[in-house]
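Note that one protein chain of the assembly has been removed; the remaining protein chains are unaltered in position.
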Amino acid sequence: MQSLILRTATRLVVALMLIFSLFLLWRGHNLPGGGFIGSLVAATAFALYSMADGPAAVRRALRIDPRLIAVIGLMTALIAGLWAALAGVPFLTGLWNKIPLGEGAELPLGTPLLFDIGVYLTVLGGVLSLLLALEESEVDDDRLD
Amino acid sequence: MSWLPVLSVLVPLTTAVLGLAASGSARVQRGLTLFGSTVFLAVALALLSAVWQHGPVAAQMGDWAAPFGITLIADTLSAAMVLITAITGLACAVYAAGDIDDGRRRQGFYPMLQFLLAGVSGAFVTGDVFNLYVWFEVMLISSFALMSLGAGRRQIDGAVKYVALNLVSTLLFLAAIGLLYGMTGTLNFADLHGAVQEVDNPGLLAAVAVMFLVAFGIKSAVFPLFFWLPASYHTPPMAIAAVFSGLLTKVGVYALIRIFTIVFTDEALGDHFAYVQGLLLWIAGLTMVTGVLGAACQSDIRRILSFHIISQIGYMVMGLALYTTLGLVGAVFYLLHHIVVKANLFLVAGVIERLTGSFELKRIGGLYAVSPLLAVLFLIPAFSLAGFPPLSGFWAKFVLVRAGLEVESWWIVAAALVVGLLTIFSMTKIWGEAFWKPHPGGTAALSLPAGRRAGVAVGPLVAPIAALALITITIGLFAQPLYLLAERAAAELLDPTAYITAVFGSLPVEPAVVEPTPAAEAP
Partner (left out) sequence: MTAWTDAVSMEPVLAVVAGVLTAAAVYLMLSRNLVRFLFGLMLLSNAVNIVIFASGRLTLVAPPLIPGDAVAPAATVANALPQALILTAIVIGFGLLSFVMVLVWRAYVSLGTVDTDAMREAEPVEEDADPPPGDPASVPSPARGS
């Protein structure tokens, strides 16, 4: 699709959507949101980009193969679950580490967030590889898998 | 110890993820898969020995107490099934080294195989009906991918039918879970055992039980619901077909056994229990007969074997339908022995095709002259399938027939015996056509490809076949240990007190510095 309006608007919207997807990921633990929803928003952003500029542009922008993103995500999630083994508690138990920020404020960082990041990357990688394969299949059928 | 059920899922899962990361190098990926499969086997052995010594082993995910969190629990049946899964997985991974071409490997054969094993193993150790659904899906998605790897025309055709019917089954399963939850308010098997008995609507409960029966029936390919199996199982490469034939339908049978012994028991269903039991018995008989008759009129080895999967499923369902201790012993014994035998037969079929160039019985022959070893390796699982003493299948059938006679179900016993005879007919057909009669193209047509093709990678092809055949003989000659195992599994199924105590008894210890939080389920 060659449309100047779409391409110009996409630049802006894609950036906004990616930031929004990270925001959803971040607030996901205690409020509506999370890795899955966040990654779908990100995937939508890339889908929009591929509609405006073609799948090749998306691959260039991603720099790495979406399948690799999914693998990294799966590993992150596994590590988040296995972290509990070090603490001697059952698999997937949430562990929190509160980082003091001064003046009584603290930043709780924990394995649930790590797990969520894993989910985010897995779903993003999975959806994108499927999406790009579908978009490219019109040109080259062998890329479908 | 409570990590063992978790590890039996985590090891194949981790192997799969690492395998995906290593997809650039064939050697690394293969080595990693073999290593992961071996570790999985070790974990499965440790799990079975722990269960054997201490009774059911439970683990609460995320430290959430049952029934609010997800429980993984291994009783004797689960642990034994995980062990057989690990054995089959390892055998097929070794076999695949000589069978799977590089194109399929690059598309992700090894990681998908491990995801499949993780799904199967997860289905065996989960203690939660919704979690069972999730593992079914893990298994299903990876089997879809395996089925369509390579994307040959036949494979795509087979995959469409396989996928379509399995998805219908999945949705039925999910709807049944929803209704069951609506009636009982819980999803944990151990909790459901008590909760269903308080439901004052046995009719509705029986309806939901039949929904589960149909859903698992499609998965395990029982009588009116088996059409997807012979339409698809002969299309993928034999390393994949062997895993499928060994494990996938058996997960359906396992789920049937589990749900009808802990949730839809005779106490829960009351008067309706006899109806469900009668239904199961009819299904068992008809599945045996239609499967074996279907096999009798096929002439492609793979399709003969596919139909025999169906017929053998009938025996396992028969054990469940009799619903006596001996019947369940027979069902469990049958399950365990059959997975090894069936996977092995598919692997042998792969080698037959390698040596002769076809699966079509009319077009092959003369294998006995070329490879007497293969002939012996075929005879062992083949006669075990038919139930010849002293092989493993004999004891499995013996126990089931005995159980049938005990409750005086004459006609199901008659069906079981007749089907056993017809199985011999099919097996001798393969024997006569493929091994005994001369090759229609003359010996030259056979020996040339045999020498050329067999030389390439016959080691990885024959080694797992020999190992599985050895297991079959060992079970046959020393049936007592496996019988004791099956007996204990059956006792635990009929009296789930130990199972329930294991789920609720080991209350999680409140950790001092750690506050338990849900580490978010999938979404």
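In order of appearance the chains are A and B, and numbering begins at 1 in each one.
Note that in this section contacts are C-beta pairs under 8 Å (C-beta built on N, C-alpha and C of every residue); 3 or more make two chains touch, one makes a residue touch a chain.
Model, not experiment: these values are computed from the prediction.
**Q** Check the options B:Gly19, B:Pro111 or B:Gly158 and report the residue that touches the missing chain.
**A** B:Gly158
**Q** Touch as defined at the start, partner being the missing chain; which of B:Phe130, B:Phe398 or B:Phe504 qualifies?
**A** The missing chain is touched by B:Phe130.
**Q** Just one of B:Ala65, B:Leu174, B:Leu204 or B:Ala296 touches the chain that is missing; which is it?
**A** Missing-chain contact among the listed residues: B:Leu174.
**Q** Touching the hidden chain in the full complex, which residues of chain B are there? Just list them.
**A** Interface residues of chain B facing the absent chain: 130, 133-134, 137, 140-141, 144-145, 148, 150-161, 163-164, 167-168, 170-171, 174-175, 177-179, 181-182, 187, 230-232, 234-235, 237, 299, 357-360, 363, 441, 521-523.
**Q** For the chain that got dropped from the picture, name the residues of chain A it touches.
**A** 30-32, 36, 126, 130, 133-134, 137, 141, 144
Everything that follows uses one rule, which is that only the chains that are shown with their structure count from here on.
**Q** Rounded to a whole Å, what is the gap between the Cα centroids of chain A and chain B?
**A** Whole-Å distance between the two chain centres: 35.
**Q** Looking at the complex, which residues from chain A come into contact with chain B?
**A** Chain A residues touching chain B: 28-29, 34-37, 67-68, 70-71, 74-75, 78, 80-82, 84-85, 87, 89-96, 110-112, 115-116, 119, 144-145.
**Q** In their shared complex, at which residues does chain B touch chain A?
**A** Interface residues on the chain B side: 2-3, 6, 10, 13-14, 17, 20-21, 59-63, 107-108, 151, 508, 511, 514-520, 522-523.
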